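Right, I'll just put the structure down here and ask away after.
Shown here: the complex without one of its protein chains, the others still in place.
All chains are identified by letter, namely A and B, in their written order; residue positions are counted from 1 within each chain.
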Amino acid sequence: MPRPEKNTITFTIDGRDVEATEGAMLVDAARGGDVEIPVFCYEPKLGAPVGACRMCLVEIEGIPKLQTACSTPVRDGMIVRTTTDRVKQAQEAVVEFLLINHPLDCPVCDKGGECPLQDISFGWGGGKSRFIEPKRHFVKPLGLSPLIAIDRERCILCYRCVRFSQEIAEDHQLVLLERGAATYVATFDGHPYVAPFSGNIIELCPVGALTSRAYRFRARPWDIEGAGTVCNLCPAQCNVTMTVRDDRVLRVLSRDHDGVDDGWLCDKGRFAYQATHSDERITTPLVRDGDQLRPASWERAIAVAKGLARHSGSVAAIVGGETTNEEALMLGRVMRDGLGSQDIDSRVGGSLPLGLLRTLARPDLQATVPDLEFAHTVLLLDSDPVDDAPILDLRIRKGARRNGVKVLVGSSRPTALDPRASQAVRHAPGSGASLALAIDSFLADDRAGAEAHAKAAGADPEAVADLAFALRDGGEDVVIVWSERLTDGPAGAAAAGALVSIAERLGLTGREGAGLLELPRGTNGRGLREVGALPNAAPGLAEPARIGRDSQAIAEAAASGEVTALWLLHSDPAREGIDGAAWTKALASAGLVVAHASTLSPELAAHASVVFPAQAGAEREGTITHPDGRIQRLRKAIGGPTNTLPASEVIAAVAEAAGFDHGIPRGAGATAELGHAVGFYGGITTDEIGGTGVRWQEREAAASLPAGEIPADLTAPRPALSPNGSLRLGAYRSIWASPEVSISPALKFLARTPTIELSPADAERIGIAQGGKVKIAADGLTVAGTAAIRSDVPEGSVFVEDGLAGSGPRPAEGELVEVSGP
Amino acid sequence: MTKLLFDRIDEPGLSGIDVYSKRGGYETLRKALQMPRDGIVEELKASGLRGRGGAGFPLGTKASFIPGGDMDKFLVCNADESEPGTFKDRELMQKNPHLLVEGMAIAAYTVGANRSFIYIRGEYELQAQMLEAAIAEAYSAGHLGEDIHGSGFSLELVLHRGAGAYICGEETGLLDSLEGKRGNPRLKPPFPANQGLFQGPTLINNVETLATIPVILAMGGSEYGKLGVENSAGTKLVSVSGNVQRPGNYEIELGISSREIIYGLAGGPEPGREVKLWFPGGSSSPVLTADDLDLPYDFDTLAAAGSMLGSGAIIVVDDTNSVVDVGLKLASFYKHESCGKCTPCREGTNWTVKMLQRVQSGEATPMDLDIIASVQEQIIGNCLCVLGDAMAMPVGSLVAKFRPEFESHIETAREANGLGVTPPAPAEEPALSL
Partner (left out) sequence: MSEVTRFTHGSRVPGWDDAVDPDKAPSPVPDPATTPVPDELRAEIEAEMAKYPQFRSALIPALHAAQRLHGWCSPEAIEQVACVMRITPGEAAAVATFYDMFETKPVGSQTIYVCTNISCSLRGGDRILARMKAAADGDEDFNIRGFECLGACDMAPMASVNGEYVGPLDDGDCDLIIEQVRAGGEILPAKNLRNRECADPAGRAVGGTPTDGGES
């Protein structure tokens, strides 16, 4: 839908004529005239103003009563005064009122020095108090959650935190209880406020009432420096400012970027910085000595890794999502030109034909993050953004709440956005491709074909038809959000083809504000493909000299001895969940396993020959590419442990030791090299990327993206199996399933334990109770976990969680499994 | 004196539709449904009726603010009668519920609302039962529901019971409460006429106001307008309570002398006592003294005297009572009922209570009275809704008009509490102290 257009008007504030956007709130408009109007409760990100704190009262000519500047839209010719005696009296009154019960504990308050209440009391308060009654005193601080402490003495009831919970995160867990002066911020019956985005309330609090338990008493504002960078823990790539003291990251704050994160962070992004300084992190090279990995010198570790040269021709590399574009480019070059192998992949679920990859990368098919907020309709296909790219969940909610964006869902597992969706269609786990084909066929008016596909997807054909027609009739601007897992496996190409076809049928090609948005598995999933970490593409999605093995084939080849050495750059494929059994075997069979990692999974501990300590996000320099094509810079916030090196240095050292010159310069030169190697990144420089990134589609070089094509006769998806008493296995990866969460002291409590979700009907039939032990078994693989009975899980499906350390390989998605109780 | 709303209100069976209809009930609705909507608005304007809930906004003007056009519009009856001293709507709803239902049907037709709600305070159980029964009867008789009397106009009426919160008498607090939320008042603008219940245009009026509509249409707007005095047309239900011999509801023609109400109708204080002060329009109106007893009881006169007619609830305090007790009672009530949303009200009521408690126990000094007065000034006009003002105005007026008594009370209490130094320790756990 069209973005709002605003006219410019002129109004007068404190005797000065100031231009402002029509309809802007006075508080914002006043800044244009260099007038600061103090506020506590006003925060435009939280939606409509509430006018509760009364701090922003101003005089407007023609209106007898003072007005709240936070809720008064500026109009042409308005005459506003903010410095009259009346206004001053009101401001002093409000400050006095707020301070009567606010404790004088600034010297021991975490907020001290960066506290709006301090600043406003100093700037606008009367400087005296006539309140001689004893102040209120309560026990403090209290835990509001393991992450957040609440100090109710300090709370000024500005409503920001509860508005966040209700209007932004929509988790509705944090509320106000009681009334009047007795009102307080709390949760229901002492339940902790644990939700994916809870940490944002710390940043929103204008006083020291909500503080980060991880940051409390770690630093004062004058001890710290802010370092702007990008969170590299998931594809959402939120912009952050890291609070650094003595070369340690102590806190992560949002660095508001409308095109990326809209100013919010998830709790993983906010607190997992602790993994940087965790004792469990690998900070020195490890080399295998018998059945153990032992710390070793860099020389020794490089010497072991140099052995890759002896495996020339049978080396394969898997590139993990947190790898930067520069690192992946270098690894690709070393692999192809130095080690004579095209067996390099960054997609664990299997490859797509190059023509399709190019098509999916087409700028005219690409939707952006802000499009989610202004689209007429957003369709989620086999994706739950809260797990795949959490911050986008908030963006879709914002669109639905403020702009009436219609949300449609087609997924196997219930999504967090289901309650917001006008329609949610469930398909069988692993059958997303069939659902996409069914939608496409319905849009093509091929009803018979569509119904067959819907049945193959294990979905109700009528529901799919409704979904398809809702999509067709849902306005011109449609954004389809889909996850990489939709294109897993042999039918992945068919799914991708269907997506492109749907987009074309809906007329999304070339349409501003509409298109496709893929959520890759890895943080830099998109960038890695574009710089050539693929078996069937050279950098820039160019034609490769030859086609290599994809990840699945690599696993099989390693297990069978055709591939003898594995180079795992920030990748731990045995833990991904896909082909877990094959990868466990592959790692055991490979003669040489070179890994770059921050933590040791059981598989790496058992099989790696050498492990190089990986840099944490805060230590990295380089670029990554956002799912919507925005090239962003990771900036070094801290030096990191003395014994770590950038992965590019390590790759270069290994190559050099093996006698190969890759010709890639260091530092900013590496980014420039990217501009040479990837046609459509042409001429990109770190300066151009700057602090906010640049979407390559919006640059001239975008035209050099090679033309794509959709291959004919794509492999059809296998029809969903009928449960017949067993259950179809589905898998998902929670936002919390990551090594950073399990080794961050603050987040440890969120680290997942194996959970098995099933429907009430199936649970009853099998005799499983909520919280009881459950086992699933198929193909000789067994997964055990705790039962979570959810009424929104469709009958016939059972879901297990991926990405957990040590839960062992699971059967493939869509397979039938036997489920048993204790 | 003309009696319109209270005319034979104790007639047995009036709460049932048979007696009500026999008295000509619902005839006005039939008549109204034949009238053009603007025509009714004109009648209402001509009547000069000002809202009976407290703010006194002209009904006709308010109705004309509801936008035309095809959208979901709502009518809400504010039956959250919780202003201390006010109990007129209670009597009306209990004894003549059909008058309200008829008034609402006409009002809804006038503004084009197809859904209407009566928000009745939760404590009024008997009245809710009477209304529930009346609504059911009205549905059966076709005065509510689909296509009322073949006019093509449909109306649903739902009785919604509150749960005990003074602030829900504030119209936007009521709307939030009716939406199932905490009853926090909303920022205005937008006004309910544009964005009210469920964000739709909403006409919201008090019980007495809506119940007067059939009366006005029956007798004609201009005829009704002849009653009362300029700017205060018609009759008004007045609740008289406190230190009078015959407390109760009286229907008066606006503009009669206040003494006539307090002494003539309600009998005045017990023999031997004098009126010390009185609230002319509920406990939130600035107090008047015995000197003001001859003021005509109408909107403009009371406003000119620095107070207001408010909900028409007269509370009489005689000379046996202490102004300190009255002030503290008032302030404690408003502190209890403050919703807590905006700073001046939440903190100001709380602070005022603490200061008045010190005044009462003799721990205060005359300087504290200055601070009390100044805090009231800081509240007035700075709040989100009028609840803060509702405490600050009467408390401020008490301190201004009875300062010598406050001062002498401090002295006496100090001495009574022992040499003017140490007040006694609280006998038991004191009341909630925030």
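Throughout what follows, contacts are C-beta pairs under 8 Å (C-beta built on N, C-alpha and C of every residue); 3 or more make two chains touch, one makes a residue touch a chain.
What you see is a predicted model; the values in this text were computed from it and never measured.
Although one chain is not drawn, the whole complex shows that of B:Y20, B:F87, B:Y109 or B:Y297 it is B:F87 that touches it.
When the full complex is taken into account, the listed residue touching the unshown chain is B:L330, out of B:A32, B:A211, B:L330 or B:M355. Of the candidate positions B:E363, B:E377 or B:E405, contact with the hidden chain is made by B:E363. Although one chain is not drawn, the whole complex shows that of A:F40, A:F131 or A:Y193 it is A:Y193 that touches it. Although one chain is not drawn, the whole complex shows that of B:G122, B:G145 or B:G306 it is B:G122 that touches it. Although one chain is not displayed, its contacts with subunit A can still be listed: residues 134-139, 142-146, 152, 171-179, 182, 184, 186-195, 419, 749, 760, 763, 770, 789-792.
Contact residues of subunit B toward the unshown chain are 1, 3, 6-12, 72, 81-87, 89-91, 94-95, 115, 121-126, 158, 160-166, 177-183, 198, 239-251, 265-267, 283, 313, 315, 317, 321, 325-326, 329-330, 333, 336-337, 339, 363, 421-426, 429-430, 432-434.
As a working rule, only the chains that are shown with their structure count from here on.
Across the interface of their complex, subunit A is touched by residues 165, 182, 187, 335-344, 346-351, 354-355, 358, 371, 374, 378-379, 381-384, 432, 434 of subunit B. Residues 49-55, 57, 65-66, 68, 71, 89-90, 93-94, 96-98, 100-101, 130-131, 133, 136, 156-157, 159, 176, 178-183 of subunit A are the ones touching subunit B in the complex.
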